[in-house]
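Could you have a look at this structure, given as structure tokens, before my questions?
Yeah, one chain of the complex is gone here, protein chain that is, but the others are all in their spots.
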Amino acid sequence: MLEVLRRQRIETPSWAYGNSGTRFKVFAQPGIPRTPFEKIDDAAQVHRFTGVAPSVALHIPWDRVDDWDALARHAADAGIELGAVNPNVFQEDDYRLGSLCNPDPAVRRKATDHLLECVEIGARIGSPVLSMWVADGTNYAGQDDIRARQDRLEAALREAYDAMPESMRLLLEYKFFEPHFYTMDVPDWGTSFAQCLRLGERAQVLVDTGHHAPGTNIEFLVAILLREGRLGGFHFNSRNYADDDLMVGAADPFQLFRILHELAGAGALEPDSGVAFMLDQCHNLEPKIPALIRSIVNVQEATAKALLVDREALAAAQRDGDVLGAHAVVMDAFHTDVRPMLAGLREDMGLDPDPLAAYHRSGYQQRIESERAGGAAMGWGA
Amino acid sequence: MLEVLRRQRIETPSWAYGNSGTRFKVFAQPGIPRTPFEKIDDAAQVHRFTGVAPSVALHIPWDRVDDWDALARHAADAGIELGAVNPNVFQEDDYRLGSLCNPDPAVRRKATDHLLECVEIGARIGSPVLSMWVADGTNYAGQDDIRARQDRLEAALREAYDAMPESMRLLLEYKFFEPHFYTMDVPDWGTSFAQCLRLGERAQVLVDTGHHAPGTNIEFLVAILLREGRLGGFHFNSRNYADDDLMVGAADPFQLFRILHELAGAGALEPDSGVAFMLDQCHNLEPKIPALIRSIVNVQEATAKALLVDREALAAAQRDGDVLGAHAVVMDAFHTDVRPMLAGLREDMGLDPDPLAAYHRSGYQQRIESERAGGAAMGWGA
Amino acid sequence: MLEVLRRQRIETPSWAYGNSGTRFKVFAQPGIPRTPFEKIDDAAQVHRFTGVAPSVALHIPWDRVDDWDALARHAADAGIELGAVNPNVFQEDDYRLGSLCNPDPAVRRKATDHLLECVEIGARIGSPVLSMWVADGTNYAGQDDIRARQDRLEAALREAYDAMPESMRLLLEYKFFEPHFYTMDVPDWGTSFAQCLRLGERAQVLVDTGHHAPGTNIEFLVAILLREGRLGGFHFNSRNYADDDLMVGAADPFQLFRILHELAGAGALEPDSGVAFMLDQCHNLEPKIPALIRSIVNVQEATAKALLVDREALAAAQRDGDVLGAHAVVMDAFHTDVRPMLAGLREDMGLDPDPLAAYHRSGYQQRIESERAGGAAMGWGA
Partner (left out) sequence: MLEVLRRQRIETPSWAYGNSGTRFKVFAQPGIPRTPFEKIDDAAQVHRFTGVAPSVALHIPWDRVDDWDALARHAADAGIELGAVNPNVFQEDDYRLGSLCNPDPAVRRKATDHLLECVEIGARIGSPVLSMWVADGTNYAGQDDIRARQDRLEAALREAYDAMPESMRLLLEYKFFEPHFYTMDVPDWGTSFAQCLRLGERAQVLVDTGHHAPGTNIEFLVAILLREGRLGGFHFNSRNYADDDLMVGAADPFQLFRILHELAGAGALEPDSGVAFMLDQCHNLEPKIPALIRSIVNVQEATAKALLVDREALAAAQRDGDVLGAHAVVMDAFHTDVRPMLAGLREDMGLDPDPLAAYHRSGYQQRIESERAGGAAMGWGA
């Protein structure tokens, strides 16, 4: 069990190090990176103190640089890797009515070309994952043809899929709503699954834990996708209402545990299982690096609890139809305090048992707040 | 357009003629059928006054009779057909922990045998559809293994599918929650779709309009299922909160119109399109036959409005990216008062232009209230 | 802190000892009480093993007996008290269109008289609480006049309120939906609050944790009601979807903790605070007495965690605007394993440290299963 925790890999997203907010206000924070290089420096700090966050996801064009090799070297020097490449097809004025699904073929061409550029960047930096969020949709009944948009989506994804090297997977994210409010072109796991089936075996569903209808049982669909061999990975975060993008484990730690329980039961916690663990959060109020460290720790704690489930006792109780007994096995694991065990593991890995305290003591935060005082802080838009 | 409306076929469910209610109370009504034969008599009245409800769905064992040929003859004499066969795998004490997904193989065998009996009944009476609602699920985390239950489900459905005559389709319904409250074994269209893909081409998804998570865009998934060739049919009703089972069109007439707009665009309103139109409602407070007539009329009105959409103008506005213009084309159709047109169609079909008034004048209600005063009224449980 | 836990009082509901289910099926269990006296015997077992469940709520007419003094003596002999009286105004055919809000004055008179009877029973048995759930509502737009129904409700509650002895409080429960699906006459805390303000100081809001719209922040409204002096008490249970009536703490243990954290901060955990702790659950699949013991333990654990919150550190972090620090104080308490502490408390109270194991060893379940084999098991309807 400690070995599984030691091998766990959780990727942080470059955009979580920049400023973010709601449509009403982006609150600026001190010490925010001004370049993709500085984002990587911050990501390296999260790995330095947690030991399980050795890669960082990129968002193109936010993280576009002239010299990709330089960025990769910078990352390697900092002790981390470049991870998933996330195309951005939602921040051009051209994309008002959609990108890959736009009724205008010229816009679709532009968006598709951006995917192809991202495939190329991914191939260049050795990224294993093209992580696709299609922010397209419509706001009004009749605005566009639902089915025609689906055909356009398939055609565009097909181009990207066919261009990918064998070592790359396409993960297709879905989202219930926002930025569109009548239809989203990929609103649920079923739609993503149907598109992936058409694309091929290296197309898989990406589950963002904040992108579901109210009340959705996420661990259930995780189990179904594992059964179908189409669970590509996670964007972890937490939510009370919509795509709240809060720290994973903050809103409903029991739900996070239940998801990890399904993964543990399917052997999908191992790095080579093909299920990518990534965070996708936005820290509007709280400081970025501490929030990411806290998030990593939350995932670790939920994982440790999931690994504590006595699976033999559970299987026996389930077989016997012992409802309360089976439930109790799961709850016993959840109620266990795994913090001492994780502290021990960290010491064993040569880390401080309390990553957050160690980060605060390190002086890094003070340094970036003073060093990065000039220049334009990066955010979602840049 | 009038031709499409004239050919429309909407099946009523035998169980809507019996008493129903909530877990808190079943309010008894006068004149309720005491036998499946009397349910068919009532269904025939709905067809007599609407002209578009020529078949009735059966629920086994509620509608089980000794002599199926007698029931079929009774229906033929009354001017209607026996439609979809609905197995009931949720009302035996054995099914406490599930039927087809139960951890106990003996229970699964019993439930699967019931499916096979239903296939046989369906073959006997010439039913085109085996309409499967799997009410299985769990109430507590850990209670059973999500994935193992899915395997059991597939095995059971496989037996039924393989036993079906070529002329029969298996429609697999999904439901977000109830009667189980942690997992349902088929909670969403994606799960039903995945199971149908494994079964074969004659397995299709059944969309019950009341069985979705809050906010779900039903017309979107209808469009997706049409695109995948897996939309088997509908259980129409309406809902504000959960599986409210109110009269179709009562809670959100615009949603019903939008669903029919998708069907119209795909040519799926024609009887030979393979999309079955069925009602599945429960009339707790209102009288049964009038409620069903009203429901049929509601579907007709929504259909008529959907057929009024100027599809050329719509396509042009969509192509031009004219958001307000495209939306206006759809809204213009919705705001049109189609009641005079439908009244004319009815007269053309030799019917009274106002089916509800005609039913009230017919004296049928008074007759059944006096004739059926003795005997046990049928309900969900019998 | 241990003293607060020792003094905690959680009332169990008589109806949770009877059979229950959904509208689709009530699964019968062995050993179910056949009389209100036997329900009290079972409630006494829950208290015997937990030490904090010394009273049982009654539902009239389900628990109506000829001799109330005999029932009270029976309870006293069993070591428990009779608690809240719950009028039932939803199970008569007369109540199809409502009880206290019915358009027919004769039906309102009947329902109001039932309230007055319940006040009388409550006075007779010394009950401190008249616990009102008004199951009234409508299913269709236009069915009745929303405001007129509110006037009728006020008039009926006024009669009951005026008839209550000084020692009795009227708690007005609200529910988002079910058994009605368009309007409920008391759907939310605001409506209950507005009615209570009109009635007087001894009218307070009853919060059933399962009766809210999706996403509702229950601890927030608990804090508001405490601030207004109108929080009368709780019906505890848990829910994933609707009024699921699962065991409290089963669906979202973190939510339960947060509610108790608000209560702890307001000093509302003390028995004399005027906030009544009651369970209102239905154990459809799991055995009744063990489910209630487990529920009591869940509330105890959440309470213990809430009491562990370092309120000085919390206040300091909140004052400093330290978002992550303040959150961490709360999470630290939640992640603490309080089971050993509660086991110690139980031993200190002369109880077995593991109430569920002790119950199973006691032989009581086997005894009732054999002794109660004959006779009609009680359920919601009887």
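A few points about this structure:
For clarity, chains are labelled A, B and C in written order, and residue numbers in each chain start from 1.
Heads up, the rule we're going with is that a contact is a pair of C-beta atoms (placed from the backbone, for glycine too) under 8 Å apart; a residue touches a chain by one contact, two chains touch by 3 or more.
Keep in mind the model is a prediction, meaning the values are calculated, not measured.
Across C:Leu100, C:Leu314 or C:Met341, the single residue that touches the chain missing here is C:Leu314.
Among A:Ala28, A:Ala70, A:Ala155 or A:Ala357, only A:Ala28 touches the chain that is left out of the view. For the chain missing from the display, the contacting residue among C:Tyr140, C:Phe236 or C:Phe277 is C:Tyr140, taking the whole complex into account. The chain not shown here is touched by just one of B:Lys25, B:His327 or B:Arg346, and that residue is B:His327. Interface residues of subunit B with the unshown chain, by the touch rule above, are 214-215, 217, 240-241, 250, 252-255, 285-287, 290-291, 294, 301, 323-324, 327-328, 334-337, 339, 356.
For subunit A, the residues touching the chain absent from view are 20-25, 27-28, 90-91, 93, 95-97, 135, 139-141, 143, 176-179, 181-182, 214, 239-242, 244, 246-247, 250-251, 284-286, 380. For subunit C, the residues touching the absent chain in the complete assembly are 96-97, 103-104, 139-147, 150-151, 176-177, 182-183, 187-191, 193-194, 197, 212-217, 219-221, 223-224, 226-228, 254, 258, 261-262, 265-266, 314-315, 317-319, 321, 323-324, 326-331.
In this section, only the chains that are shown with their structure count from here on.
At the interface between subunit A and subunit B, over half of the residue numbers appear on both sides, which makes the contact a same-residue one.
With each centre defined as the average position of its C-alpha atoms, the distance from subunit A to subunit B rounds to 39 Å. Looking at subunit C, residues 214, 240-241, 250, 285-286 sit in touch with two or more other chains.
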